[in-house]
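Only one protein chain is missing from this complex, and each of the others stays in its spot.
Here the chain labels run A and B in written order, and each chain numbers its own residues starting at 1.
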Amino acid sequence: MRRSRRTLIALLAVFLIVSACGDDAAAPQAATDALPPATEAMNGELNALLPDDIRAAGAIKAGGPVTEIPAVYLEEDAVTRTGYMTDLVNAVGGLLGVEIEFTDMPFASLIPGLQRGSIDMTLTISDKNTHHEVLDFVDYLGNGLGILVAAGNPNGFDSLESLCGHTVAALAGSVAVGVVTEANESCADPMEIKQFPGISYAQLAVRSGQAEATFGPGATLGYVSANLEDGTVFEVAPGGPYTVQPDAFAFLKGNDELRDAVQAALQRLVDDGTAARILEKYGVDPGDLYNPIPINVTE
Amino acid sequence: MVAAVEITNVSKSYGDVEVLINASLVVEAGTTLGLIGPSGAGKSTLLRCINHLETIDSGTIKVHGEMVGYRREGNRLFELGHSEIARRRAGIEMVFQHFNLFPHMTAIENVMAGPVYVKGVGKGEARAVAMEHLRAVAVENRADFYPSELSGGQQQRVGIARALAMDPTVILLDEPTSSLDPALVGEVLDTMSELSGRGITMLVVTHEIGFARSSCDDVAIMVDGGIIEQGPPGDVLVNPKEERSRVFLRRVIG
Partner (left out) sequence: MKTAESLGSESSAPVFTEPRRYGRWASAAGVLLLSYLIAKSFYTNPFIEHSVIGEYLFHPVILGGVWVTITLAVTAMVLATVLGVILGLMSRSSNPVLTGINRAYIAFFRAVPLLVQILIWGNLSLFFQRLTLTIPFTSITLIDLDTNDVMTTFVAGALGLGLHQAARMSEVVRAGINSVGRGQFDAALSLGMQRRQVTFLVVLPQAMRVIVPPAGNEFISVLKATSLIFVIAGGDLLTNAQNIAATNLRVLELLTVASIWYLAMVAIATAGQRLLERRYSKGYSGDQTSTSPIRMAVQKVSAWLQR
């Protein structure tokens, strides 16, 4: 009796060891990017734009998930935040003379977080004109939406119309979902739109075949298709970019002082080329940077 | 003539504790044997070995010449499979100290359970027969009551009816009145006495010496895992051969 119990445990151990390992996309070289030389005068000037309570606290609370490669994600030590949004907002904080306090929150909790004041700004909500009643967006990147498919583009997608009759994955509550839903209305053979809680889940669905394409921000799609397993897993379908989904920092409406301070700091970063350098480091095209930095550009 | 129950040199241990030590007992067909003795002597265990509710370590137990739990190949005894054991239990029924009626069935459903599910008798026919058995033990007016609604004495009589419904040739009764109120003991003993007159083989583990004296054809005394006396009550209870029997009887009878 004891022998067969041991054999069972051994068999089970073998079974458990057989598992698929997740692949980590190669992170870009961790180069220290230099903040622009901040003079006393510059810091003081921008710092004065901040609302009193934030200046007193010495920190801006920023919320966003950490699973949006290459925008906001974690280094291999699984602790250090990195990504172009992270670096940009840190640079903004440096110019304003305050710390940035990051809070890891899922996409769906960001707006409630703003509303109850547990965060002052969000990192990963893209500018969406239906939100302008409640939020103000400081836009910096005209990120176009694109279609990500399995390598080889087996269904030959090349336009929004070509998605008709197929399964499309997208981030729940994002601009992308709104765009495909609208496109779906003119489909003879309707799309099946699957809404996922994070962009990485949507990409996983394409990888496992649960969805035939995912529709999302171009910067992410480009990065993932180029870098995941040396670019052998995904590719960006031709025919983009569709609808601009601007990357922005979002604030609760009425927070004009903080909004304007961040806008001014971002403008400075665009002017002296820091923003472009940050984007290039993560493989994002700096040509999409807004100049001047607008507010609520999708109005 | 083959004895109804033949227990030969049976031993059994629970780990280090020896419960049965070379116990031997013979019960002739159609007789009633009362098994008495001090607590912990192994009486209930011996009874439960007869219908293979317990296993034995050595020796043999035969009911009407056939072993219930084992088969013999040459010099070895192998335990039988569960379904074969269940089949061989037919004809041997048991009445328990704590009644063990099925609480989710009414009295009559308890009595019907054996015939319907084991013998495959139709429910209508089984119900009629069950009613007869309940009448025989004077509980027929409680037929549709649940065991929790019956007195202890009524429950035990239903237990006896349940055993009888299977038309057994051997009935094993394990201290059937030990859990009863003294006032109710009499009615159950009366039922048992009536049964013993019917010609069924009965093996009763009991503390009721009065019953042993008046209703049993044979009495056996069990002490420390073995049978030390067996014979008619007139002999065993009055003139026991063994000293240990005398010690026990002095304590019980005085």
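We take it that contacts are C-beta pairs under 8 Å (C-beta built on N, C-alpha and C of every residue); 3 or more make two chains touch, one makes a residue touch a chain.
Values in this document were obtained by computation on a predicted structure and should not be read as measured data.
Enquirer: Of the residues listed, A:Ala57, A:Leu74 or A:Ala108, which one is in contact with the missing chain?
Expert: A:Ala108
Enquirer: If the hidden chain were put back, which of B:Val2, B:Ala86, B:Val238 or B:Ile253 would touch it?
Expert: In the full complex, the listed residue that touches the missing chain is B:Ala86.
Enquirer: Among A:His131, A:Arg268 or A:Lys281, which one is in touch with the chain left out?
Expert: A:His131
Enquirer: Touching the hidden chain in the full complex, which residues of chain B are there? Just list them.
Expert: Missing-chain contacts on chain B: residues 48, 51, 53, 82-83, 86-87, 89-90, 92-94, 96, 98, 100-106, 113-114, 117-118, 146-149, 162, 166, 172.
Enquirer: In the complete complex, the non-displayed chain touches which residues of chain A?
Expert: Chain A touches the missing chain through residues 1, 4-5, 8-9, 12, 16, 19-20, 107-108, 111-112, 115, 130-131, 133-134, 169, 172-174, 177-178, 194-197, 201, 204-205, 207-210.
Note that only the chains that are shown with their structure count from here on.
Enquirer: Suppose each chain is reduced to the average of its Cα coordinates; what separation in Å results between chain A and chain B?
Expert: 79
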